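For this depiction, one protein chain was excluded, whereas all remaining protein chains were kept in their positions.
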Amino acid sequence: MQLEHFLILSALLFAIGFALVVTRKNSIVVLMGIELIFNAANLNLIAFNRYDPHLFQGLAFSLFVIVIAACEVAIALAIILNIYKRFQTINLDRINQMNG
Amino acid sequence: MASHYLSILLFTPLFFLLLVLALPKSKVSASKYLSLGSASLQVVVMSLILLGYKSDVQSAGFHLISEFQFVERVSWFSFDLGSLGIFKVEYFLGVDGLNITMLLLSAIVFLIASISSFSIQSRLKGYHSLFLLLSTSVTGSFIALDFFLFFLFFEFMLLPMYFLIGIWGGIRREYASIKFFIYTLAGSILILIVMIGLYSSAIDPVATGVESGILSDSKYSEEHIGIVQSKLFANEIDAEHYVHTFNMVYLVDPGNYTPNSLLSTINKSFISGIPVRLIAFVILFIGFAIKLPAVPFHTWLPDAHVEAPTPISVVLAGILLKVGGYGLIRIAYGIFPDGGLHFSHLIGFLGMFSILWGAMNALAMKDLKKMIAYSSVSHMGFILLGLASLTSEGINGTIFQMFSHGLISSGLFILAGVIYDRTHDRMISSYRGLAEKMPLYTTVTVILFFAGLGLPGFSGFVGELLVFLGAFKASDLVPTWIVIASTFGLLITAAFFLWTIQRMYFGEFWIKPEFDQNSIFDLTKREKIMLIPICLLVVAFGIFPSLLTDLSYNSIARFCEIILGTGKLNLELLKP
Partner (left out) sequence: MDKNLLILLPSLMVLASSLSFIFLRKHKKYVIVSTIVVGTGFFISLFSSVNLGSEASILYQLDWIKLGEGLHLDFGILVDRLSIFMCSLVLFISFLVHMFSTEYMKDDPGKNRFFALLGFFTFSMLGLLLSSNYLFLFVFWELVGFSSYLLIGFWWKKPSPIRASKKAFLINRIGDIGLLIALMLIWSNYGSFSITELVDLRSSNGFTVITSIGICLLIAAIGKSAQFPLFNWLPDAMEGPTPVSALIHAATMVAAGVYLLVRSEFLFSSDALTAISVIGCTTALLGGISALSQYDIKKILAYSTISQLGYMVMGVGLGASCASSFHLITHAFFKAGLFLGAGAVIHLLHEAQKSSDKHFDPQDIRNMGGMKSLDKTLFISFMICSAGLAGLPLFSGFLSKDAILSASLLSAERFGGIYSAISVIGFLTALLTPIYIGRLLWYVFFKEYSEKLLEIKDKIISNTPAIQLPLVVLAFCSLGIVFSLNPIDYHSSFFISWLGFNMNSSEEWHNLTSVLSVVLVLLGIFTSYLIYQKNLDAIKKRLKASSFYQISVNAFFLDSLTHKITVPGLLRLSSGVKYLDKRVIDRAVDYLAVSQVILAHVIALVDYWIVDGSIRLLSYLSGRIGKRFGNMQSGNIQKHIIWVLFFTLLVMLLLLS
């Protein structure tokens, strides 16, 4: 297994996640895209961890990211719930009250 | 009271104008009586002025403020322009021999026109307000002695005339009124150009003297002016002390021009080799010649006359044209005598050309009113001819001709109006033998036609005679052949008047079958009231011309003396 394979996989994940973030209107799907981007980053971190003399920093960072992602999902879902409560929709295009 | 006669004369129509404006809608028809009242009051004031008027040599006026009569002189406004001096405009009215007869004529003509205005039926309030405004501005332009004031009144004539022709006129009234307006406005602009030049060049010597500390008080005196003028000549007065003036009496004296100015006689300023003063004269001359009108600036006149309602034709021919002639005398010649002398051949030629051209055109006209309009052009040619001569006879003739033409042409236009009122057709060929149904009308026509063709015993003769005598005498200014050619105008004038009499008034009675045959009736009372006094006046001034010439001959003699004297001197100075 070469490093390139990991990087290609993570790039694919990132691209998929990014595509979801940019194109989908549903906030939950966008959130899922963000999760995919996180995981693409995690995959990269873990893949590059091999080149760490202590074999530690990448893993630590990815754990850190997973935790934060969990928090973020919790908060984001809470926000989405509130948005839904308020606007009766989670479609991003409809939530444009701050649009100038 | 007596010292304010001129202001009273000037503001009477304005006062009546306010009354007309204040009339309630139900009483609008009273406005014609207000016009009549204003005109009558003007005639009364005018006769008071004539009673107090002195015609001796000591009151000859023209170039001395002290010799003007009924003078009213108040500073109107002035600005301090810093280093450019002071800009001063006066409310300055006065009478001398050059304008007294014109003033009398305007009073008479407006009285006649206000009677004639009774025939106006529509929009009375507007009509009479404009009519009264016209009256004020015409009177004002005759008595104003400040160029600015004169120009104000001169310009203000256009506004009421434009609407009076454009609203109450005939079929092509819009064309005629806009043509009249633009034509005369062009003339006014030319005058304005020269006026600005004059303003920048001339000063009020008394006020300048006071301003620069040379004189202690502003009491008018000859020698004081001399002191100021000599200091001015020596360039000892700072430009910031100059008090620029529009005073036409001061403008006459070349000593009042600042030495470095454009129109000064000693500062040799040329535009492509021609002295600026001569150019200014030409510009001014064209400006007034349009108003006069002289051929080839005359084509507004037939159109305006044909379309204008009768009373407005009367005013236009009777007095408005004379403003042009008066302006030529007092302003163009008075301020630029050098130009008058230098171009006298050309002016004489233009006069001859107008006489012949107008008469030839009148001969070819099929419309009675147009014929009369062209006869006016022809008669106005005499004014140029007389002016060019710069002799006492010529100028007296010019002023007499203006007066007599004012009366005669008023009458003639009323005559054209009489027949137009009957049938709404002015074509000569539509009528024959009117004498049978309208004997009095025919009599008046014959009298006025013969007055128009200059038969002795009528006023037209005196003017033409004097002009001819003067023009012939001044063979150095007006070539003899021009005068002799002009005499043929008399023949052609006689031809078209007599031909018209033959075609319209004599023979078996016949009018175009489509007219109502009963519409032809003799003069009504109102028409008689207008026409018979005109005939009487025309005869009276024809037999006793001294009634008129005695008012002005001293001023005219002074005028000729000054113009010839300064003119020759200036021409010498202007030589490159």
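Here the chain labels run A and B in written order, and each chain numbers its own residues starting at 1.
What we mean here is this: a contact is a pair of C-beta atoms (placed from the backbone, for glycine too) under 8 Å apart; a residue touches a chain by one contact, two chains touch by 3 or more.
These numbers were taken from a predicted model, which means no experiment stands behind them.
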| item | value |
| --- | --- |
| Full-complex contact with the absent chain, from B:S47, B:S66 or B:Q502 | B:Q502 |
| Of B:K231, B:K473 or B:K528, the residue in touch with the unshown chain | B:K473 |
| Omitted-chain contact residue, chosen from B:T310, B:S392, B:S410 or B:N570 | B:S392 |
| Touch with the omitted chain, as defined above, among B:V462, B:I511 or B:L571 | B:V462 |
| Absent-chain interface as seen on chain B, which is shown | 179, 182-183, 295-296, 298-300, 357, 360-361, 363-365, 392-393, 396, 433, 435-436, 450, 455-457, 461-462, 465-466, 468-469, 472-473, 475, 483-484, 487-488, 490-492, 494-495, 498-499, 501-502, 505-508, 545-546, 549-550, 553-554, 556-557 |
| Positions on chain A contacted by the hidden chain, ascending | 18, 21-23, 30, 92-93, 96, 98-100 |
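The criterion applied here is as follows: only the chains that are shown with their structure count from here on.
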| item | value |
| --- | --- |
| Interchain centroid distance [CA atoms averaged], chain A/chain B, Å | 99 |
